[in-house]
Structure formats: structure tokens, C-alpha cells
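The complex appears here without one of its protein chains, the remainder shown in place.
By letter and in written order, the chains are A and B; residue numbering begins at 1 in each of them.
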Amino acid sequence: MTAEASATSISRTRRRSFRSWVTSGGVTKIAFALPLLFIFGYFSWGPIVDGIVMSVQNTNLVDDPEFVGWSNFEYVLTDPLLPKAAANTLYYAFLALVFGFPVPLLLATFMAELRGTRRLYSVLAYLPVIVPPVVAVLLWKFFYSPEPTGLFNTVLGWIGAGPFAWLNSADIVMPAIVLESTWAYAGSTVIIYLAALTAVQRDLYEAAELDGAGIIRRTWHITLPQIRGVLLIMLLLQVINTMQVFTEPFIFTGGGPNNASTTLLLMIYNYAFIDGDFGAATALSVLLAAFLGLLSAGYFVATRRLN
Amino acid sequence: MRTASKRSLATLAGMLTLSIGITGCSGGGTGAPATTAPEVDLEAAVTITVGDLPPTSEAEKRAFFEGQVEAFMAENPNITVEAVEDKWDPQTFQAQLAAGNLPHVLTVAFTEANALAARGQVAELSQAIDLAGLGEQLNPDLLDLVSDDDGGIYAVPTAAQALGLVYNRDLFEQAGLDPDAPPQTWDEVRDAAQQITETTGAAGYATMTTENQGGWMLSAGIYSHGGTVENAKGTEATFNDDPAAEYLELLQAMRWDDNSMGSNFLYNAGALVQDFSAGKIGMFIGFSGLYRPAVIRNQMPADNFGMAAMPIGADAEPASLTGGQIQVVSPDATPEEQVAAVKWIDYFYLKKFTDEALAAEQAEAAAASGQAVTVPERPAISQDAYDQYFEWIQPYVNVPLENFSTYIDAFGEQNLLPEPAVKAQEVYAELDVVLQKILTEEDADVVKVLGEAETAVNRLLGR
Partner (left out) sequence: MLIQTDSRPIPEVTRAADAAAPPARPPRRREPRAYERGAISDMDRKRPGVRIWLGIWQALVLAGLLVVALGPLLWLFKASVSSSQEILMDPFAMLVSGEFQVENFVRAWTEVRIGDYLLNTAWVVIGSCVATLLTCTTGGYVLSVLRPKWGALLSGAVLATLFIPNIVSLVPLYLTVIEMPGTGWRLLDTYWAVWLPNAASAFLVLIVKRFFDQIPPDLYEAARIDGAGPVRVFFSIVLPLSRPILGVVSLLTIISAWKDYLWPLLVLPSADKQPISVALPKVADTIPLNIQMASLFLAIIIPITLFLLFQKQFLEGAGTSGAVKG
């Protein structure tokens, strides 16, 4: 029997009159739905609608909101900082892919072949994920000290490199932040890939082996295609997550130096909570959300066609 | 000399009052004081919450604060004071305000006064000030800064600062410079910085660059070269001109030609003072209150902390940026709570300037708890009363006041200019970027950088 069948068997007892609706559990159904309706109504659906409405309003918490048409969007789109913040955000997402996509995949593929020690490797790989991002950033902020006695500069000094300015350099700041984020988040990607890898079909390996395919070729032609679904989803999720990055640039640099690490989310934060300009903040949020929505839609169309 | 400074204070008072008046009209704030004063029962039992309780990591300040709360409640048996750690933070102040549950009394910067008043986010205090019997102590010039045209008073000014040059006397000696003759002009600052870096390896000069503090310090630098940041009405940026360019070119020269500014260019006040205390920075623009974090918290030897007047630009008059702290009262406070709040403000911040016994008592308690007694500031009261106060607390003073002498002596000779009248913190945030650009991009074009910042600030002010 399927779940559908069970549900119909419960609801089949329902008759049409209000009274029997009540006695047959109509009230109970609503009562069970209340927490979900309350939570989602107030904290998910409501704010989504409000966000769109507020983007065409002037809201300052003192006076009543006032309809202002496209002027918030106009203000945001003409902000000289916007192209830079958008470029920074894309750059961050790009670097996060370059640093954060191949390494976990290689590591997970390797770890899937381990036997008695797989748990040890998994625990080690996941350890940084357990560190709260704020702690990780504060720690790495110290590692990135621009002085010759800074931790990274000391280590690099052993091989005669540096000292580097790290967060103080508009050119290095983004890679530096991404490096820390990769350290902090890669472990969870490794574990997800590993879970997917343990679910691949084994018998194909035997066939390939009989055909004389080596270990590398077996991995390339059998393992990877089977986890392609997870890979594609993780790829998209990573892009969507990294394009909404906030904590790392906020605590590392506050967006500096000279806005080299100002991301779109930092701009939204500054509009809303430094300038008190909620209209501009929601307008930019709507634009970013629309972009991410289109991106996912496009991505799905594209990957579906590939499949 | 003193009249000169009074005159400029009065001018700045005029400028600020004007802007409160303007924004007050459009913002629909609670402009005028209540015409029909409600009955206020001065004996009723009342409980107020006051912010700025120092965190436990600053044990001595906290102990002193708590002791003062006890003493105040003993003197005013009908008032109960609950101290909380909330404090003003420009990065999250909008959120704190929106929360609406600020403590009854909170210290904020002068820059917040006009926006808070215009939005009705703080209580109007003229009646409470009368009832608490506070009127006479207050410096009328400063009081004007927080009043509107109709006589409404929106805050109690309790401390005023003029920015100046903070320097490490020990590094000066190591570099062969005379710590008793600190640089007076920006050219001398550049020479001294170079000498410090060459002989000691420390950064000769550094500056705050983040969390709006960079913009604050840049504004001070611009003022000292004879420039301004905003026009008087706060409708337009005025810093895209020679004075600002001169200061930035000086920084450029120190950073890229002399290499005398060290390697960290993302400093907020806390981090800068940490490095300064550790002997890694020779000079920076700051205020005298930084003595406390440097000496008390970061254990810099007290004798190493020196403070001089704001350096003077090439063709400019001596000028410094003045700011300070005001106490605001929550708009939700009842009239009784307002009076209690003002009494507390008076007791904790001001009464010592007119009450010899209390001055000595507080100074003794502060010294005993390991605090700095007391760092000279621009007086929030009249200069005579301030001098008098220092005589009263003489036996308890543990700050080497002679190391501030060039700073104090300059008060009368400087033009004291106010912070930008409108959206100062937002403007500072834009100016942070200017400093960061100059200090991290070797080939930054000063004129272009200023032009971009001007556009950004004008957008802000026009919004």
C-alpha cells in the first residue's frame, strides 16, 4: 500500500456537512497545520511579499510607508558602488568554485577507496565545519597579519616568500577570504560527496575491470558519472550560497580595502542598517533574488537538456 | 585666546541648531517642549535603566560605575538605577533604535543629535532639566548644539573632545626626537614619522580607516588643512578641494615614498590602540580618551602616552575637529523617569565640576579602582569650572598631565570645528574608503578618489 492509499483511507470517512467535518477531524487537521501556517505566514511568505512591496516604497519606521515607484531601483542601479560590489560578488563565487569544487571532490573520491581509516579522514575533514564561522574568521584574521611576524608571513618566510599584505591589499583580499571560507566549508561538501559515492553501483566496476580499465579510468568513467546529479546540485547551491556571502567579508574587512571586498549583501546591510534606507535595501535584495532565481532556472534548463 | 574658541563654538552651535530646525520640520519630530507641563511627582518611586555599564573585561571601570550607582541611589532613595551594558555602536545603532528598548539613558556621539531629535527617537528634556535643577552647570554653547529653534533640548552634553596628535613618547626618545616638543605642523609630522620608522622600525604614523572612524579622522585631517566636509546646511559635499588633496598627498608621501606608515591599513580604534600600546606605532590622530584603553587596558606605560595639538597644515589656521558625547533619554520615559534620568546624568557626569566634595570622592574612588584620573578633555562646562575641578582632584590624579600640555595649551588658539551636520556617520563610511584607497593603492589619483567620494556623499545627502 502506498502513502496515498493510507491518506485516502483516512479521508474517506469525511462527509459533506460541516458538523461531520468537525467530528471527522477537520478541526484537528487545522490544529496540526497551525504551527506551520503561523511560522511560514509570518516568517516566510509574509516577508517575501513585503520585500517586494517595500522595494517600491519609502519606509523609515517613523512615517507611514509611501509609494515611490521605481525610485529605489533607480537609486540602487545608479549607485557607483553597485558594479564593483556585483563584480566582487561574482569574483567571490568564481574563486569559491575554483578553490572549493575540485578539492572536496578529489578528497571524497580518494576517501571512498579507504577502508579501516575512512572515519578518521572524515572526522578530520569535517573538523573545520564544526568551528563557528565567526571564530574561524577571527582566527584567520590574525593569521593574515600583514606584518612579517604574522603567522602566514612567517611560514611563507621560511621558503623566502612574502611578506604579503593579505587583507590590506585590494588584489589579495578576495582570494584570502575565499581561502578561509574554503577551509571552513569544504569539509561538509566532502562528506556529502562521500555519501553519494558510497551509493554508486558496484557491479559496473567489475565489468570495467574485466574490460581492462585501470583505476583512474574506472573512477572517471564509472564513479563520477554516477554522482553527477549530486555534483550539479552542489555546484548550483554553492554558487547561490556564495553569492549571498556576508559574515566573512563583514568581519574580516568590513568591505575594505577601498571596497575590494564589498559584496552585494554588505551593500544591502549598509543601506538598511547604516543608512536606515530600507527601500534601497529591499530593492537591491529583490534584484539579487531575481538574478539568483533566473540563474537557477537557466541552470536547470541547461542541465536537463544535457541529460 | 579663549574668546576665539568661544566664538567658533558659538558658530558651530548656530550651524547645528539650524540643521536640527530644518530636519525637525520635515521629519515631524516632537519639536517644541510641552506647553502644558504635566504634573511631575519628584518623590515617586521610579526605576530607570542606564546604559554604558563597562563590560566585565574592564573590571576597574565596572567597579567604579557600580559604586557610583550605589552612591547615587543612596542619595536619591526614590530612584532605582539598573545599569546595563548597552552602548552606542554606529554599525548597529539603527537596529538598536528600531528595537525601541534602549535604556533610559545612553551615551551617543554628538553626530547623532540632530537625526535623533528630528525622528523623535529621544525625549525632549527641557522640563526635566529644570526640575532636576541642572540648568546652570551646563555650558550654554554646547547645550545649543543639542537644542532646536523652539528651545527644545534633546540631550545633555557631557564630554567634548578636540582631536589631536597622540604619540608614543618612548618611540620619540628612541628615534632621537624630543618627546616634549612634538610636531606642530604636518610637515614636522612627516619628518618625525620618517625618523621613527628609520630608527625603530615601528610605523611612524598610522590612522584609523574602518568602521566610520577613518572618515572621522580624515575629516579632522581635512579641517586641519583649512577644508570642510559638508556645507553648513548639510546638503552638499565640500571636500573635493585643495585642503583635502593636500592631506591625502601627505599621506601618500608618507605611505609610498617614506614608507613610514607600517603595514596595516585596516584599523579601527581598538586595533589601532592595541598596536600603539605595543610600541608598533609612533603617532596617530585621536582623542585624549584613548589614554584609557592604551594605558589601563593594554598596559602601555603611562609615561609613554603623549598628546599634542592637531598638527597644522601648510597655509592653514590652527584648527581641530571637535566632537564628543551626549546623553540621550529614551522617548518612552515618563516625566518622572526623565527627571530621574537627568539627575543620574548630572550625578555621574557633571556634578563633580561644581561640587568639591563629590569631585574628590569620585576621583578617589576612581583612582582606588585603578582607573585613570583623569584624562584632560575639552571641557563640557566652562573652562574656569574645569580648571577648578582639576585643583579639587589634585591629590588623586594619576595621569601624567604634563604629557598633555601642548594639547591643552592649544585649546584657546584653535578653531574648533564641528563634525558634518547631516548624516555624519554615513559620510564617514564613504570617507573610510578614501583613506583605504590612498593607503593601499600605490598609484591612486587623489583628485579622482575625492571626486568619486564627492559623488557618493552627494547621493547620500540628496536622498
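Convention: contacts are C-beta pairs under 8 Å (C-beta built on N, C-alpha and C of every residue); 3 or more make two chains touch, one makes a residue touch a chain.
Here the structure is a predicted model, which means the values were calculated and not measured.
**Q** Given the contact definition stated above, which residue among A:58, A:88 or A:189 touches the chain not shown here?
**A** Considering all chains, including the one not shown, the answer is A:189.
**Q** Kindly state which of the options A:131, A:156 or A:172 is in contact with the chain not pictured.
**A** Going through A:131, A:156 or A:172 one by one, A:131 is the residue touching the chain not shown.
**Q** Take the complete complex as the reference. Which residues in chain B touch the chain that isn't displayed?
**A** Contacting residues on chain B, toward the hidden partner: 55-59, 84-86, 89, 92, 95-96, 98-101, 268-271, 274, 278, 293, 297-299.
**Q** State which residues belonging to chain A touch the missing partner chain.
**A** Residues 1-3, 5-11, 25-26, 28-30, 32-37, 39-40, 42-48, 50-52, 54, 59, 61, 107, 110-115, 117, 119-135, 138-140, 142-143, 149-151, 154, 183, 185, 187-189, 191-192, 194-199, 202, 205-206, 209, 215, 218-219, 222-223, 229-230, 233-234, 236-238, 240-241, 244-247, 250-251, 265, 268-269, 272-273, 278, 281-282, 285-286, 288-289, 292-293, 296, 300 of chain A touch the chain that is not shown.
Here, only the chains that are shown with their structure count from here on.
**Q** Any idea how many Å lie between the Cα centroids of chain A and chain B?
**A** Taking the average C-alpha coordinate of chain A and of chain B, the gap between them is 41 Å.
**Q** Could you pull out which chain B residues touch chain A in their complex?
**A** Per the stated touch rule, the residues are 27-28, 90-92, 94-95, 98, 119-120, 209-211, 262-266, 423, 425-426, 429, 432-433, 436-437, 439-441, 452, 455-456, 459-460, 463.
**Q** What does chain A use to touch chain B in their complex?
**A** Its residues touching chain B are 60-63, 75, 78-81, 145-147, 163, 165, 167-170, 253-254, 256-259, 270, 272-277, 280.
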